[in-house]
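One structure is given below, represented as C-alpha cells, and several questions about it will come after.
All protein chains but one are shown in place.
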Amino acid sequence: MKLTRFIQKLILWELLVGMMVVIRNQFRPKVTVQYPKERIPLRPRFRGVPRLRYDPKTMEELCISCLLCEQICPDDCIAIKWEKAPSGKGRVLKDFIIDYQRCCLCGLCVDPCPTKPLTAIYMSHDYELAGSDRLDLVAGRTDLHEGRTVTIYDK
Amino acid sequence: MPTDDTKPPAGTPPPRETPPPAPKPPVKPPDPLLAVVSCPAPDRLREVLPGRVSEPHFFAGEVTLTVAPDHLLEVCQFLRHDPACSFELLADLTGTDFPDEEKRFRVVYHLASLRNGQRLRLRTQVGQEESLPSVTPVWPGANWFEREAFDLLGIQFDGHPRLVRILMPDDWVGHPLRKDYPLPGYPEHHLRYRTADITRRSYVDISWKATGERAADIVKKYKGNVGAPESAPHVPMPVDDTNGQETGS
Amino acid sequence: METQMFITILISVVQISIVLSLVALSVPLLILMERKVIGFMQSRIGPKRVGPSGMLQTIADGLKLLLKEDIIPDRADKWVFRLAPMIVLVPAFVAFAVVPFSGTGLNVFGQRITPWVTDLNIGILFIIAISSVGVFGIILGGWASNSKYPLLGALRSAAQMVSYEVPLGLALVGGLMWAGTASMVGIVEAQREAHLWFFIPQVVGTVIYFMAGVAETNRAPFDLAEAETELVSGFHTEYSGMRFGLYFIAEYANMLIVAAVATTMFFGGWLRPFPNVSWLAFLDIFNFILPGQWGPFMSGLMWVIIKVSCFIFLYYWIRATFPRYRYDQLMSIGWKWLLPLALANIMGTGALLLWLGQTG
Partner (left out) sequence: MFRTQEMEINMGPQHPSTHGVLRLKLRLDGERVVDSWPVIGYLHRGIEKLSESKEFIKITPFTDRMDYVCAMSGNLAYLGAVEKLCGIKVPEKAAYIRVIMVELNRIASHLLWLGTHALDIGAMSIFLYGFREREMILDLFEAYCGARLTYNAFRISGVPADLPPGWKEECTGFLKLFRQRHREYEQILTANRIWLKRTKDVGYMDAEHCLALSVTGPVLRAAGVARDLRKDEPYAIYDQLDFDIPVDDGCDTYARYIVRMAEMLQSVHMVEQCLEKMPSEGPLMGMKGRRMKPRKDEEIYFAIEGPRGEQGVYLISDGTDRPYRCKFRNSSFANLQALAPMVQGGLVADVVAIIGTLDIVLGDSDR
C-alpha cells in the first residue's frame, strides 16, 4: 500500500489523473452560445422588462388604472396617468410609463395586478435594452404594448 | 404568481386607495411572540453583577438586556468569559438613530454562544456628544462593526484601535444613517469631489457648475426639514493616511 | 571563386529568411492553436468569428497590436523600455540557426541546401547560451517600466531563469554523453547509429529538461513572471501595442526552441520511430509520394513538425490543468529536486555507459 502510493507519487500519478479529466472534457459537447447569433431558449417564466397587454379576445385595454403596480414598485419606475371614465364609474388609462433605466426586473408589479386571469402588466421576454439615448429607455403606453424594436444581429 | 382574493373584480372601478384590509392583529391573550424563553445570562448577571443591566425583555424568542454605557465593558467581559454565558461570538454590532430621544443612538450587540447555543442582545443608549467604550478588547471582531457604526451614524467609540471611516469615502461629510441626513445628501459636500486636491492641478469643478441649479433646489428642499443643515454634524475626519500601521485585527 | 562565395552567402541568406519566416509564421498559428485547444479542453470553442472558424483571429489581433497607440509610461526609462522587447525577441529567433528541420538537404541548381542554417559543433551550447540572453530583456523590461508589479515580475523572472538554467543544461548532459557530440545534427545521427531514441535511456533527463524548459519559457505552471492573477501581468504590465506583441512572439518562439531541442536531443529529430526496423519504412509516407530528394526531405520535416507539435500540445495541456507554483516553491523545486536529480542522472548515465563500454 505504501509502496503503491510511493510509486504513484513518483510517476506523478495524481497529475496525470487531472490531465486525463481535462482531456476527457475535450470531447464533451461544447457549451458556448454565440450570443447575437444563437440565443438560449427562454423559460416560460423568464422575467424580462415589464410590458402591458390587451385582452387577447376583445383587444381592449386590460389595465384598469388601479395603481397597485405603481404603489408596489420598489424603484418607483411606473407612472400611470388616468382620468375618470365618461360613464362615471371606473377609470380610463391615459398613459402608462415605465422607466426601464430604473426598473430592476423584480416582478413585484405583476403580483398584485387584479385583472384575471391575464394580468394587464406582465414580465415579457425582452431583455435587450441597450439604447443610444436615455429617453429610449422610457417606455410609454404604445411601447409597452408593442415592445421595443430590437435589432437582431445574426452574424 | 400568488392570487389575492381582496382584489376588486375586473371591470368595476376600484376605490382610489386599494389597501386590502389589514389582517387582524394576532389574538390578544397569549401572544406567542412575547413568550418568555429560558436564558441563563440574565440570572447570572443578576447574581454576579447586580444592578448593571435592566430586566430582560423577551420578544420572538429573543432576549434583550439594556445596559448603561458605563457598565458596558464590564458586562461584556463577564458575558464573554463566564462559563454559563460564554458568548464567544459577537455576531453583530450596530446602532440606530432615534433623533427624538434624549440619547439619540441606540447601539445593540448581538452575542451568540456556540457552547450553550444561546443568543443575547445587549442594548445601550448613547447621546450625540457622548462616546461608548469600544468592545474590541473583548471581541476583536468588533473593530469593523464599530468603524461602520462610526461611519454611518457618527457614534464615537473610546479605545478603538483606529476609528476611521470604512464604507464612505474618507473625505465624506455627515453620517448617512442618521435620520436627519437628507436623502440627496448635503449638496455642498457631496456634489463636488476634490479632484484638485488629488491631482494637484487647478480644476474647474465641472460637476458643481453643471448641477448648480439642482443643488440650489435641493438646499431649498431640505432647509425646511427638521434638524437640517445648521445641525449638520461635522465630525473631524481622521483621513486614512498612515497606510495601515494597524493590521486590522 | 568569388561567384562561389556569393552563391554561398546567397544560400545562407535564403536559408535564414526561410527559417525566420517559418518561425514567425508559426507563432500566430501556435497562438491560435493554444486558444483553440485550451478552449476545447474547457468546453468552449475558442475564437470563431474572424475568418473561417476563427483562423485569422491572431492575424487580426496582431494588426490590432500594430495599430495601437505606443504608450511609454511617463517616468519609464525610455530607451531601456524600448530596447527590452528586442532583447527578448532576437535571441529567441537566433537560436533557430542550429535547429535541424529535416535530415537530408536539397540540391537546387547544383548547390546543396541544408535544412539547417548552420551545423555548429557546439549547437546545444549555442542554444543554451543564446536563450539565456533573453532573460535580460525581461528583467530590463520590468525594471524600465518603473512600476511596482512589473518590478516584482522581473525579479521573479530573474531568480527563476537563473535557477532553471542549471538543471536545464545538466539535463541535456546525459543525452550529450550518449551522443558524444554537441552538434545538433550529430546528436540525431548518433541516435540513428545507436538505433535508439535517447528518450529511452534518458527518461529522467527528458522529464527534468521539459520541466526546466517550461519554467525557462515562463509558461504555466511556472508562469510566475507574468502570473496574471497575482501580478496583473508581471513584467509586461506597462507594455502595450506591438512592444507587448514582441514579448508575446518571443514567448512562443522560445516554446518552439524548447520543443525543438527536446525533439532533437531525446526523440530522434527527423527520424521516424524505430529507424532501424525496415518494415516500418512506410511511416515515411512522403518517400513514396514525392519524387527524388523531396521525399526524404519532406518526411524528415513531417517528423520534426509532429514531434514538436506533441510537445507544444503538452504545453497547452499542462497549462489548462495545473495550478501555479509559488515563488519560493519554484525555487525549492529547482534547487532541491531538479538539480540533484539532474546530477544523479549524469552520474547514472556515466556509470551505465562505462558498463556498456566494458561489456559491449
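Think of it as A, B and C in the order they're written, each chain with its own count starting at 1.
To be clear about the criterion, contacts are C-beta pairs under 8 Å (C-beta built on N, C-alpha and C of every residue); 3 or more make two chains touch, one makes a residue touch a chain.
This one's a predicted model, so the numbers in the text were calculated from it and none came from an experiment.
S.K.: Can you list the shown chains that the absent chain is in touch with?
M.R.: Taking every chain of the complex into account, the missing one touches A, B, C.
S.K.: I'm checking contacts with the chain that's been left out. Which of C:A76, C:L231, C:L271 or C:L341 qualifies?
M.R.: Only one listed residue reaches the unshown chain, and that is C:L231.
S.K.: Which residue from C:Q42, C:T118, C:S132 or C:T181 sits in contact with the chain not drawn here?
M.R.: Of all options in C:Q42, C:T118, C:S132 or C:T181, contact with the hidden chain holds for C:Q42.
S.K.: Of C:T8, C:S21, C:N107 or C:Q329, which sits in contact with the chain we cannot see?
M.R.: C:Q329
S.K.: Taking the full complex into account, what residues of subunit B touch the chain not shown?
M.R.: Residues 1-2, 4-6, 19-23, 25-26, 31-33, 59-60, 62, 64, 88-92, 94, 96, 108, 110, 114, 117, 119, 121, 139-145, 148, 152, 165-169, 176-177, 181, 183, 240, 243-249 of subunit B touch the chain absent from view.
S.K.: What does the interface between subunit C and the hidden chain look like in terms of residue numbers?
M.R.: Spelled out for subunit C, the touching residues are 38, 41-44, 148-149, 152, 155-156, 220-221, 223-224, 227-232, 319-329.
S.K.: Since one chain has been left out of the picture, which residues of subunit A touch it in the full complex?
M.R.: 9, 12, 14-15, 17-18, 20-22, 24-25, 31, 42-47, 72-75, 104-108, 111-112, 123
Criterion: only the chains that are shown with their structure count from here on.
S.K.: Return the chain whose centre of C-alpha atoms lies at maximal distance from the corresponding centre of subunit C.
M.R.: Result for the farthest chain: B.
S.K.: Averaging over Cα atoms per chain, report the distance between subunit A and subunit B in Å.
M.R.: Centre separation, subunit A to subunit B: 35 Å.
S.K.: In whole angstrom, what separates the CA-based centres of subunit A and subunit C?
M.R.: 51
S.K.: With chain centres defined as C-alpha means, what is the inter-centre distance between subunit B and subunit C in Å?
M.R.: So the centroids are 62 Å from each other.
S.K.: Inside the complex, what are the residues of subunit C that reach subunit A?
M.R.: Its residues touching subunit A are 40-45, 48, 317-318, 320-322.
S.K.: Quick check on the complex: what are the subunit A residues that touch subunit C?
M.R.: On the subunit A side, the touching residues are 15, 18-19, 21-23, 25-26, 28-32, 34.
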